[in-house]
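Every protein chain but one is kept in place in this view of the complex.
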Amino acid sequence: MSLVILILILLGGGLLAIFAQRMNEDMPRWVSLATIVLALVYLLGVVSNLPVEPLTIADAGSSWLIHLKLEWIPRFGISFELAMDGLSLLLVVLTLLLGLIAVSSSWSEINFKQGLFQANLLWTLAGVTGVFLAMDLFLFFLFWEVMLIPMYLLIAIWGHENKAYAAMKFFIFTQFSGLLMLISIVILAWQASLANGSYSYSYFDLLGTTLNAKLEFWVMLGFFLAFTVKLPSFPFHTWLPDAHTQAPTAGSVLLAGILLKTGAYGLLRICIPLFPNASMEFAPIAMALGAAGVIYGAVLAFAQSDFKRLVAYSSVSHMGFVLLGLYAWNTLALQGAVMQMVAHGVSTAALFMMAGAIQQRLHTRDMHKMGGLWHNAPRMGACALFFALASLGLPGLGNFVAEFLVLIGLFAVQPWITAVAALGMVGAAIYALWMMQLAFQGKPIENREFADFGRREMATMAAMMVALVWLGLYPQPVLDIAQPVLDSLQNIVPSLVSEAPTADIAGVNL
Amino acid sequence: MMETLFYLAAVIALSATILALTRANAAHALIYLILSLLAVAVLFFLMGAPFAAALEILIYAGAIMVLFVFVIMMLNLGKSGEELERSGLHARNWIIPGIMATLLFVELMYAVEQTSSLTSGTAVSPKEVGLELFGPYVLAVELASMLLLAGLVGAYHLGRRFIVRSGSDD
Amino acid sequence: MGGLQIPLEHVQVLAALLFSCGFLGLMLRRNIIFMLMSLEVMLNAAALAFVAAGARWGQADGQIIFLLILAVAAAEISVGLGLVLQIQRRFKTLDMDTANRLRG
Partner (left out) sequence: MNTLSLIPALPLFSAILLMVSAGRLPKQISAILGVGSVGLSALCVAMVAMGFMADGQVREITLWTWIAIEDFTPAIAFYVDGLTIVMMSVITGVGFLIHLYSVEFMASDESFSRYFAYMNLFVAAMLLLVMADNLLLLYMGWEGVGVCSYLLVGFWYRDPDNGQAARKAFVVTRVGDTAMALGLFLLFTELGTLDIQPLMAAANSQWQVGGTLPVLATALLLGGALGKSAQLPLHTWLPDAMAGPTPVSALIHAATMVTAGVYLIARTHELFLLAPATLEAVAWLGLATLLLAAFAALAQNDIKRILAYSTISQIGYMFLALGVGAFSAGIFHLMTHAFFKALLFLAAGAVIHCLHHEHNIFRMGGLRTRLPVVFASFLIGSAALAALPFTSGFYSKDSILLAAWSLPDIGPTLWAGGLLGALLTAIYSFRLVFVVFFGEANTEPDKQAGWKMAVPLIILCVLAAAGGWISQPLDDVFPAQGHDVVHVIEYIGIAVPLIGLLLAYLLFLGKQLSLSSLTESSMGKALQDFWLKGWRIDDLYHNLLVRPFTGFARLCRNEPVDLFYNSIAGALRWSHRSLSSIQTGELRWYATSMVFGLIVLVAIMLRNAS
C-alpha cells in the first residue's frame, strides 16, 4: 500500500493547496513544500524499513523491492499494479527532489492563482511518480495522461508571451504519441490474450509475449514514438523548445528534470524488454536518431539567442546520449543512460532556474540584452558557470560520468556512431561557453539594477552543485542502486546487437 | 367517369402545386396550394380513404394554411419582397435545382414497382382507422402527441417573444 | 361506399412528381415562407404515397401514417412559422440568402 499512499499524498496535497489559498496567498507554497517533504520522508522511511537488505534482493533474478496488485477492471484483466525497484526508486527520489527545487524556483515568481499552480505542480509530480511505479500498462497509460494535463495547464495559464501556442503544441505532440502507445498497448494485450487465453495488461504477464515479426515491429514503433516524443529525440523534439521557453520556471524545471525522463524510463522498462527482436532490428536507427539529436541539439543550442531556448536545445542534445545509451544495451551504456537521467535532471533544472531568475529580474530572455551580468551578480555568474561546465561535461561532475559511460559502452557496439556523438562534446563546449559569454561576460550595461541571488536561491543552487559534484566524484551509490535492475533487464534482453561487435572494430575503422 | 375524375384531380393537384411554387406573391401561392391540397383530398376520397380526405381538408387546407395566411398578414411582405422573389426565379437559377429534382424523380420512378397492381377498391372507414390507431399504433399516437406538445411549446416560446418583447432588441 | 380501382403506379408517379416539385421549390425559393410551403408539399406527397399504399391492401395503416405525417406537419409548421416571425424581426427580411448566419 505504501506506493499508493505516496501517490495519494501528492494528489491530496494538490487539493489541499487549492483550499489553502482561501486562507492566505502564501499558504499554497508552504502546503506544497510540506507535501513534497512529507512524501520524500515517507518514501525514504518505507525504503529503509524494507525487510530485505537495502536495495539489493537476494531472491535470484528479481530486483523488485515492493509490489502491489489490486483488481481494477477484471473484465479486461486490468489491475491496479504498482511496483518499485532500484530504478523506479532513483527516479521517484529525483522527481520529489526536483519537485522541491521547482517549488523553490516558483516561490516568488507566481503571483496569481497560487493554489491552482501548486496543485498542478503536485499533480504533475503524482502523475510522474505513477508512471515510474505503474506495472500495469493500462495504468501506466493512465498516469502518462495524468502527468500531461496539469503540465499543459502550468504552461497554458502561467506561461510567458506565447503560452497558448506552446502549450497546445506540447499537448498535441504528447497526446498524439500517447494515442499511438494506447493502440500498441491494446494490440499487445489482445495478442497476449490470444496466446494465454485471458486478458492481462500486467507488465509481468506481457513480458515474453511473442508476436509475429511484422506486428512486433509496428507495436514496438507505437511505444517507441510515444517515448521518443517525450524524451525527446530528434526529429520529434520541436515541441520542447517552445514548451520550455514559454513555461514558468517551475514548469521548465519539471519538464526538463523529470518529464523527459519518463520517455527514457519507458524505453528502458517497456519498449526494449517487451520487444527485444524488433528493438534489435531498430537499434541502429534509434542510435542514429540519438547521435543526430546530440549534434543537432548542440548546433541549434548555439544558434539561439533566447536563454531558455538554448537550454532547451541542450536538453535535446543531452537526451540524445540517453537514447544512445539505451540502445547500446550493455551495462556501461545503460548505467550511463541512467546516470544521465539523474545528472541532466539536476543540471538542466538549475539552468532553467537561472533563466527564470534572470527573466524575473530583467524581464527578458534575450541574451543579447544581457551581457556582463557577472559584474552585477557574481554569485549568479559563478553558479551559471558551474552549471554551464556541468552541461558541457566537465569531468568531476555528474554529466561527465554519464556521457563517458554511455560513449564507452556504445563504442563497443557502434564505434562510428560513438565518434559522431562524441562531437557533441565539442558542440556542448561551444554553446555552453557562448551562453556564458553572452549573458555573463562582456561589458556590463551601465546603471543596471540587478539583484544577485539571495539566500533561498543560493541554498537551492548549492544543493544542486553538491549533488552534481557528488554524482561526478562518487557516483557509486547511484550505480549500485541501478545495477540489479539493469542486470535483470539484461537477463530479459541479453543484447541488441545481432553480430559480435568487437571483432571488426579494426576492420571498420581502417 | 369516376376514374376520369381521379385523373382530373391528379392533374389539378400537380398543376396547382407547380403554380403555387412559382408565384412571387405569397398570398397567391397560398391559394394555389390550398387548391392542390383539396385536389389531393379528392384523390384520397376516391381511393377509399374518406377519413384521410376529411382530415386533409380540415387540418391541411384548413388549419395549417390558415396559419400561413395569418403569418403572411402579420409580416406584410409588400412589393419589395415580391420583386426579390421574381428576380430569384431567373432561368439560370433553375438549372441545378431542376436537374436535381429531375434526377430524384427519375430515381423514384425506378423505385415504383413495375408490376401493375390496382388499389383494392375497398373503403377503409374511420372506425377501422380509429381501432387500428388506438390498438397497435397507440405508441405512435403518444409520440405524435408528444411532438405536437413540443411544437406547441416551441411555437409559444418563439411567438411570445415576438409579441411581448417586440420593442426590445432580442 | 367502395373505392376506385386505380393502378398504384399512377398514384405513386403523382406522389413522386409532387415530391420532386416540393424539392424543386425548396431549392429554388429564397423566401422562407415559400420554403415552408415546399416542405408542406413534400410532406403531402409522402402522405399521398402512404394513403395509396394503404388503399392497395385495403388496410387502415396507410391512413394512420397519414395521420402521423399530419401531426409532424402541424408541429413543424407551428415552430417553422414561429421562426419566420423571429427571422423577420432579427434580419428584417425573409430572404434566406441574406440571413446566412450559419456560415462557417
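Brief remarks on what is shown
We just call them A, B and C in the order they show up, numbering each chain from 1.
Here, contacts are C-beta pairs under 8 Å (C-beta built on N, C-alpha and C of every residue); 3 or more make two chains touch, one makes a residue touch a chain.
Computed from a predicted model, the values in this text were never measured in an experiment.
In the entire assembly, the chain absent from the figure touches the shown chains A, B, C. Within the complete assembly, A:R379 is the residue of A:K113, A:R361, A:R379 or A:R448 that touches the hidden chain.
Which of A:M1, A:I73 or A:L423 touches the hidden chain is settled by the complete complex: it is A:L423. Set against the missing chain, the residues C:L17, C:I32 or C:A74 yield one that touches it, C:I32. Of the candidate positions B:I18, B:I31 or B:L104, contact with the hidden chain is made by B:L104.
The missing chain, though absent from the display, is touched by one residue of A:H237, A:K308, A:H344 or A:R365; that residue is A:H237. Not every partner is drawn; the one left out touches chain B at residues 96-97, 100-101, 103-104, 107-108, 110-111. Although one chain is not shown, part of chain A still touches it, namely residues 234-235, 237-238, 241, 296, 299-300, 302-304, 331-332, 335, 372, 374-375, 378-379, 382, 385, 389, 394-396, 400-401, 404-405, 407-408, 411-412, 415, 418-419, 422-423, 425-426, 429-430, 433-434, 437, 440-444, 473-476, 479, 483, 502, 505-506, 509-510. Within the complete assembly, residues 23, 26-30, 32, 35, 96-97, 99-104 of chain C touch the chain that is not shown.
The rule is short, and it goes like this: only the chains that are shown with their structure count from here on.
In terms of inter-chain touching, the protein chains here follow a pattern that is not a line, ring, star or complete graph. Centre-to-centre, using mean CA coordinates, chain A is 65 Å away from chain C. Distance between chain B and chain C, defined via averaged C-alpha coordinates, is recorded as 5 Å. The geometric centre of chain A is 70 Å away from that of chain B, both derived from CA atoms.
In chain B, no residue reaches two or more other chains under the touch definition. The set of chain A residues that touch two or more partner chains is empty. Within the complex formed with chain C, the residues of chain B that make contact are 2-3, 6-7, 10, 13-14, 17-18, 20-21, 26, 29-30, 33, 36-37, 40, 43-44, 46-52, 55-56, 59-60, 63-64, 67-68, 71-72, 74-75, 77, 81, 84-85, 88-89, 93-94, 96-98, 100-102, 104-105, 108-109, 112-114, 116-124, 128-129, 131-133, 137, 140, 144-145, 147-148, 150-152, 154-155, 157-159, 161-162, 166, 170. Partner chain B is touched in their complex by these residues of chain C: 1-14, 16-25, 27-31, 33-34, 36-38, 40-41, 44, 47-48, 51-52, 54-64, 66-68, 70-79, 81-86, 88-90, 94-95.
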